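Note that one protein chain of the assembly has been removed; the remaining protein chains are unaltered in position.
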Amino acid sequence: MSATEPLLEVDGLSVEFDTPEGVVKAVRDVSWNLMPGETLGIVGESGSGKSVSVMSLMKLIPTPPGRIVAGEVRFRDRDLLKLSRFQLRKLRGKDLAMVFQDPMSSLNPVQTVGRQIAEAMTVHDSKLSDNEARRRSIELLEVVGVPQADVRFKQYPHQFSGGMRQRAMIAMAIANRPPILIADEPTTALDVTIQAQVMEVLKDAQKKAGAAMVLITHDLGLIAEMADRVIVMYGGRVVEVGDVRTVFHNPQHPYTFGLMASLPRLDTQTETLPTIPGQPPSLITPPTGCAFHPRCRLKRDRLDCEQDVPPLREVTTEHFSACHHTDEMDQLIEEVSAEVGTDLTRGES
Amino acid sequence: MSGVAAAEEVANVRLERGQEILRVEDLKTHFPIRSGLLRRQVGTVQAVDGVSFSLAAGETLGLVGESGCGKSTIARTVMRLTEPTDGRILFKGEDITGFSRSQMRPIRQQMQIIFQDPYSSLNPRMSVEDIVGEPLRVHDMWKEQGHARVAELLDIVGLSPEHGKRFPHEFSGGQRQRIGVARALALNPQLIILDEPVSALDVSIQAQIVNLLKRLQDEFDLAYLFIAHDLSVVRHISDRVAVMYLGKMAEIGDHHDIYERPTHPYTQALLSAVPLPDPDARGQRGRIVLEGDVPSPSNPPSGCRFRTRCWKAEDRCAEEVPELIDRFGHGHPSACHFAELAPDSVGSGDAD
Partner (left out) sequence: MDSWARFRTHKPAMLGAAILVLYTLLAIFAPWVTPHDPVQQQLVQSLQTPSAEFWLGTDHLGRDVLTRILYGTRISLFIGIAAVVVGMGIGIPLGVVSGFYGRATDMVIQRIADIMFSFPSILLALALVAVLGVGLNNVIIAVGVAIIPIFIRLVRGQVLAVREEAYVDAARAIGASDLRILVRHVLANSWAPIIVQATISIGITILVAAGLGFLGLGVPSPTPEWGAMLGEGRNYIYSHPHMSTFPGLAIFLAVIAFNLMGDGLRDALDPRLRALEA
C-alpha cells in the first residue's frame, strides 16, 4: 500500500440493537480503513452488518433501540463517535455524503429537487447566494446526466423516475465535493440497464469530486466492477479483506469462496451450483467461535472453529482472512470443484 | 357440468417429455386507468400486448425483462389470476381462456405457481401443515392423503416433518420459499410458473433453492415457466429464454442463442449491463449503456417499443412494428428490423 495516511479509520466498532427477542449483535468488533480516493467495497448478505457498520459511523442508526457499544472512528484526528449531534451534522454532506438505496424516501416529497440540492450546499455555506446555489445545482444535475436540468430543477421527486431520483441523490451527495462518499446499495432498487447508467454516473461523480467511496452492496458483480479493495462481512464480523482481484481470484475464507461459487454465471452454464448449506446465523445468539462454523466445510469437527473467534490474519500482503484454516483453502476448492464437476479455481493464486 | 368433466379429462392427461404443455397465442392483458368521481376510463396500461410462446413438458422457459415489461402479468394471466384482454392460453392443447372457475379447478391441479416474496406468500395465521395441505383440502384429498402427504412434501423440499406444526414467521426466507415450493407440488402438477422465485433471497440461499428446483424438475418431470430479472439465474436454469420489453417479446431462443448470439439490441444491452463478478472483466467488455428510461406502458412508442432507447433506430422503427421472426438466418426469432449478431457478445461460448 502507499504511504499515505488513511482518510478514515474504523477501529473495534460494535453495535447492538435491543429487540423484544433479545439483544441483536449487529456489528461485532469491526475495523477497517479507507484510503484517499479509493473505492472500498463492503459485501455481505442481509444481516451481515454491512449497512449498520457504516451507518453507525455517522450515528445514523436509530438510538434506541440501537447502541454503539464500542469502537472509534477516526477522521481528521477526531473520533466521530465522540462528536455531538450538532458537530456531526456539520460533517454530514460536507465531509461524508451518502447515497441510499431508496431515493424516494431520502428525498423530501414536497420540495422541488432543485431546492433540495441547493439546500445541501447553502446549509454548509451560508455565504452562498440563492442565485449561485441555483446555478450550481443545475450544473450538478447536468453532471449526473439529468437531461433538461433547468426544467428538472423545478420538478418534485415524484416527477422523477427511479434512476433519475438516484442521479439527483448523487448530485446532492457530491454538491460539497466531500472527500468521502458512502453509497449504500445505491442501485438495488433499479433495473439492470438503469443500474448501469447510475453506476457510470457515480463513478464519474466520484472521480470529479476526487472522493473516496465506500460502496455497500450484496452484489459481487458490482464489487468486482467498482471496488479497489473489498471487505467481506458475515454475521456482524469482517471475515476477509483485500485487494479486489486478490480476493476474487484467491479467496482465503470459506465463506467468501462459497459465496462466489454459489453465484450462477452469465458467461457459462453449470449443472449444479455449489451451495453454502444451512441458514444465516442468528444475531441474537450467534454461533460461538467463528460465526460461519455451522455452515463451513472446513470445520471438519475441529474444536477451534467452535471455540475461538478467528482473528483477521494477513495471509498474503494486504490480504487478511479470519479463518483458522486458511492453509486448507486450496484443498477445499478442489473438493467442491470435484463435487460439482466444474473447475472453480479462478486463475492465478 | 359437462364442461367440468371435459376440463378434468384435460387435466388428467399425463404428457410425455417434449410434448407441448402450454401455448400462449397473441396474449394481451390491458388494465384500464380510471380516474375521477365516476371512475371513467381515461387510458389503458398495455401490460402485455401480443405475446406468444410455447412450453414443452419437462422444459424450462426463462422469461426475462426489467420491471414493467409484463413478465409477471403473463404469470398471473396464465394462472387466470388476472383476466386476459385478448389472445388464447392453451393448456395441453385445450383452450382454457374462457374456462369458468369450476372448469379451472381441475386445471389448477396441473398448473401451479410459486411467488417471489416468501414473506407475503404464506398466510401468517396458518401452520406450515395447513399451508402445504391447503391444496389437498381444496381438492378433497385431505382425508385419503393428508398428514402423510404433507410430511412427504416437506421431506421432498428439504424440511423436516416436525416443521409442520410451526408458523411461517419461525422460518428464514429460504425455508419459507421451500414451504411455497412444497405447496405448489402438493397436487403433483406438470407445470409450475415461478414468478421471481429467488430474487428476494440472499445469494447463498438462492443457490440452494435453484438447485432444489432443478432437482425437483428432474424428479417429477416438471415444466417451468421461470420468470426473473436476474439474467445469470435464468441462464443457469433455462433451456430456452424469452426476453421481454414493455409488453412485447424482443427475442426468444435457446439459451445459447440468447446469451451467446443475441441479435436484438435490447438483449445485447441487457446482457452487457450485468456486472460480472470478475474484476478482470472490468473495462474488457464492450458495455452498452442505454440512454433514458423505459417509457410508460400506458403510452408506448409507436412501431418498435424499444426505439426510443435504441442506438440503431431509424424512421422505419417508428412506423413499423417489428415482427418476432427469424431474420438473416440467425436461427432464432428476434423482433428487430436490424437484428444482427453483436461483434462482442458476453458469452465466451463455453460448451456445456
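Here the chain labels run A and B in written order, and each chain numbers its own residues starting at 1.
Please note the rule applied: a contact is a pair of C-beta atoms (placed from the backbone, for glycine too) under 8 Å apart; a residue touches a chain by one contact, two chains touch by 3 or more.
Bear in mind the structure is a predicted one, so any value in this text is a computation, not a measurement.
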item: Hidden-chain contact residue, picked from the options B:Val10, B:Leu90, B:Val138 or B:Val321; value: B:Val138
item: Which of B:Ser120, B:Asn188, B:Gln284 or B:Asn299 contacts the chain that the document leaves out; value: B:Ser120
item: Those residues of subunit B which, in the complete complex, touch the missing chain; value: 76, 79, 81, 101, 104-105, 108-109, 112-113, 115-117, 120-126, 134-135, 138-139, 169, 180, 183, 186-187
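Keep in mind that, in the parts below, only the chains that are shown with their structure count from here on.
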item: Subunit B partner contacts - residues on subunit A that touch it in the complex; value: 45-46, 147, 161, 163-164, 191-197, 199-200, 218-225, 244-245, 248-249, 258-260, 262-277, 279-280, 346-347
item: In the complex with subunit A, residue positions of subunit B that touch it; value: 66-67, 172, 174-175, 202-208, 210-211, 214, 229-233, 235-237, 255, 259, 269-282, 287, 289-290, 292-294, 346-348, 350, 352
